[in-house]
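Take a look at the structure below.
The complex appears here without one of its protein chains, the remainder shown in place.
By written order: A and B. Residues from 1 in each chain.
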Amino acid sequence: MSFLLECPHCGRRPVDEFRYQGEVTRRPGADASLRELTDYVYFRDNVAGVQREWWYHRAGCRVWFVAERDTRTNEVLRTEIPAPTGEAAPR
Amino acid sequence: MRLRSQTGERIDRTRPIRFTYAGEEVTGFAGDTVGSALFAAGRRVFSRSFKYHRPRGLLCCSGRCPNCMMTVDGVPNVRVCVEPLRPDVDVRDQNVRGSVDRDLLGVVDKVGGPFTPVGFYYRTMIRPRRAWPLYEKVLRNLAGLGRVDESGKGHGRYETVHRRVDVLVIGGGPAGRAAAAAAEGDVLLVDDRESHEAPYEVLAPATALAVYEGGLVPVAAGHVLHRIRADRIVVATGALEQPLLFAGNDLVGVMLPDGVRRMVDEWAVKPGNVAVLVGEGAAGVKGQLARAGVEIAEASLRPESLVAHGRKGRLRSVELDGERIDCDLLVVSGGLQPAYSLLAQAGARIEYEPRRGIFVPTDLPDGVEVVGAAAGEIEQAPAPAVLPGGGDKCFVCICEDVTTKDVKRAVAEGFDSIELAKRYTTVTMGPCQGKLCQLAATRMLARATDTDESAIGTTTARPPWTPVTLGLLAGRHDEPMKRTPLHARHEALGAEMMWTGQWRRPFAYGDPAAEVRAVHESLGVIDVSTLGKVIVEGPGAAELLDRLYPNRFSDLKQGRIRYGVLTSDGGRIMDDGTVARLGDELFYVTTTSTGSEGVVEWFEWWNAIWGYDAEIVNVTGALAAMNLAGPRAREALDALTDADLANESFKYLDAKEIRVAGVPCLALRIGFVGELGYELHCAATSAGEVWDALVGAGATPFALEAQRVLRLEKGHVIVGQDTDSESNLVSARMQWTIKEDKPDFVGKGAVPHLQVREKLVGFTADVLPPEGAQVVSGGRIAGRVTSARASERVGRAVGLAWVDPEKAEEGATISIRVDGALHDVAVTLAPFYDPEGALLRS
Partner (left out) sequence: MTRLAFLSPESPPLRILEVRGGVPEGSIPIGPDRALVVGDNPGNLDAYRVYDQSAALVAIEVESEALLRRVTELTDFPAAGAILRGVPAVVERRGEGFRLFVPQELSQYVVETIDDLRSGL
């Protein structure tokens, strides 16, 4: 894998400077049922299409950002640093 | 035989070069390749083929086919037809028993044919099964290419250079040069032959190996690998001359037109005496043959049939449309085929164009272009699939010795798609990687399946396009090693070192049992600089920590320390450490050594989501840490500091900033190893001073092995050693850390659902079980031992194990399997040594 990923701060860098954290998920509340918790911990949508996912610029500026990547072509449409959601469940 | 001077020849006749071939001395000229020098000296058989050990000679003279591969200066599989001649180079045959002229393994060709059809190894030599190692050994020695130097020393240095350019042009023919000259910005042209004067930069001889995502093109130039990233890649790789399929098409003396061209024009070598030309491309070398004084016995553009006859593998005559003609050189051309592989790798679609009988690249992705013959700028009629005539073997793939019969048989057995046929016959899988055989294979398959080339298609093109040494891809031999600031002192003490993750740490200084004794009886010091250390500071720091951990830290008093364990949202234990409060908004967190980066990332991720006003600062490298432990700890430290170390002033689990030997330190009174102790954290640059002062005060250095014994005597868990990715806080008997009244923390949702299928307990035994030993209950495996050591202090072996939950009671008995026998051992929940922790609190 050698594709270039656009870090929102540093610009285009080789993908091995980053760590991939997976799909952006919705964290259930503290009173989640076992089913909701299992879903959140283990299951992913795994779309064949544009996926919102977390990346961390491990070797560089250490920023956490979200990318929209088409999993069919590996094309990254955009990257952004999401605003913190505070107390609400993250999206 | 050398011809008289040719216009534009590459050889310099004033500079003879001597070298050795098969132990004999040979002479060539500067500008020769090893191959041209050998041919000029009379050599005709250059190698023996992969499977049948058939004699093979020069065919392409362009570094594409496998026929001229020899071992040069110990490096196997060198294509001597393009290998520049150097003085004193040592050249040897490979894949032969005897010599290339008299290869004893040539018997395989005579006898083996019927017994070694395509895929024979899937159907024969299966029984008796125990004989397979013998079969394999024999087979391995019968086929194959060069031998690798098993000493692993490699062949010199390999370098890697990174380059970023605006435009990369691959191929220095007319189309490539024109594209480079017209391009704007930082332009680089690479060519696998020689350099030329140009207004742009040229890298040659250099071979582009692949096109990867992100415009990455690795280019091999001798011992240097250029990793080039280009915004625009222009592929100008030209077209490849294709051979023809006919019986006897691999005889020594059959050549492609480019081979003849180079022999005469570049190296002034006479390629033969009497020639027959077949195909349009072959007609193009009439000029060279005339200059070389070669008699052209016959030339045919599109014969109906063709068979080549030879003796001992060397061409003697051909049968052209039924007429027999004596000759020693047969120049054949199956037309040109655009060299599309790099484009296919880049994602272009490869389409068959029947009018000219070629595959052409289309639908190029952004940033990739093609010019010249590689784009299909060729005019020709399609070449015939197979020329009939019967007789000897007709090779589709000379690299792998795959015949037309093999391809037909593969289809008959059901392997009728190009990908299946390729895997079954190994066609296109050899050193040429389809350059000379992909088109022929597709054509053959189309005929054998009664379809056409469009339906069959081509196989997936994969890097590298040309064989490349692993050494070049690997680059330098190096391995990042993390060293603590005290590394030199450990080495000076003669420590036995070990790896923990990327860290290099001391395992022991010679006698771990003595180190353990020193800590129990007097005083020891251990370098724990590898611990993860994180500052969490800001108005939101306390709430952030409360939310990250199951523990509560917001009520931690200033100057106090609390043990913390991190869990995932699934309730699994991830890491552990300590949290010390140094101020209202200032916390100092430690983590395990191998987990430190992961924990910092984890903290930063959650805070990116939650947005607390808190800085998370990784100070793992900024600080060194040493653990001073033993009954004499207070006394020794007292002599090095002005701080009040009395137990009432500096209690167990207190954190204080003190100076030790004049160096500002953060002292944490914690007790991983079970004796009175102080963990001193100071700036990494001052580590040596502090260590020396402690050792000078009588502390015995102790290392990881001693630490393991000491912590096991206290039943202290090491996350990652005694826990795994499924362990949770309840099963690890750490549920006291969970403060469920907190509104939210990572893992809170999982708490009511945590499964307790096993529990982590301590045990003592008279036998020392190995790590991983099974705990057996009622005939089934009920758990395993995660750690165990012999303890001199306790007088028995001590350890930790996962057991059935009902067994997690003081005094219960469990059975552990050691060396096949079951041993009953006693479960202990309290620490084996100083269970009340009196020594820690003293």
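Remarks
The working rule: a residue touches a chain if its C-beta (ideal position, glycine included) is under 8 Å from a C-beta of that chain, and two chains touch if they have at least 3 such contacts.
Please read these numbers as outputs of a predicted model, since none were measured by experiment.
Touch with the chain omitted from the figure is made, among B:His162, B:His196 or B:Arg462, by B:His162.
Checked against the full complex, the candidates B:Leu105, B:Ala297 or B:Ala622 give a single residue touching the omitted chain, namely B:Ala622.
Among the residues B:Asp478, B:Glu648 or B:Glu836, only B:Asp478 touches the chain that is left out of the figure.
Looking at B:Asp101, B:Glu537 or B:Asp638, the residue that reaches the missing chain in the full complex is B:Glu537. Residue B:Arg227 is the one among B:Arg2, B:Arg227, B:Arg291 or B:Lys742 that touches the chain missing from this view. The chain not shown here touches chain A at positions 8-11, 13-14, 16-17, 58-63, 81.
Although one chain is not displayed, chain B still touches it through residues 157, 159-164, 227, 229, 476, 478-485, 487, 503, 535, 537-538, 583, 615, 617, 619, 621-623, 657, 664-666, 681-686.
Methods note: only the chains that are shown with their structure count from here on.
Of all residues in chain B, only 212-216, 229, 568-570, 597, 601, 604-605, 607-611, 743-744, 748-750, 753 touch chain A in the complex they form.
Residue ranges of chain A in contact with chain B, taken from their complex: 1-4, 14-15, 19, 21, 27-32, 34, 37, 40-42, 54, 56, 58, 62, 64, 74, 81-87, 90.
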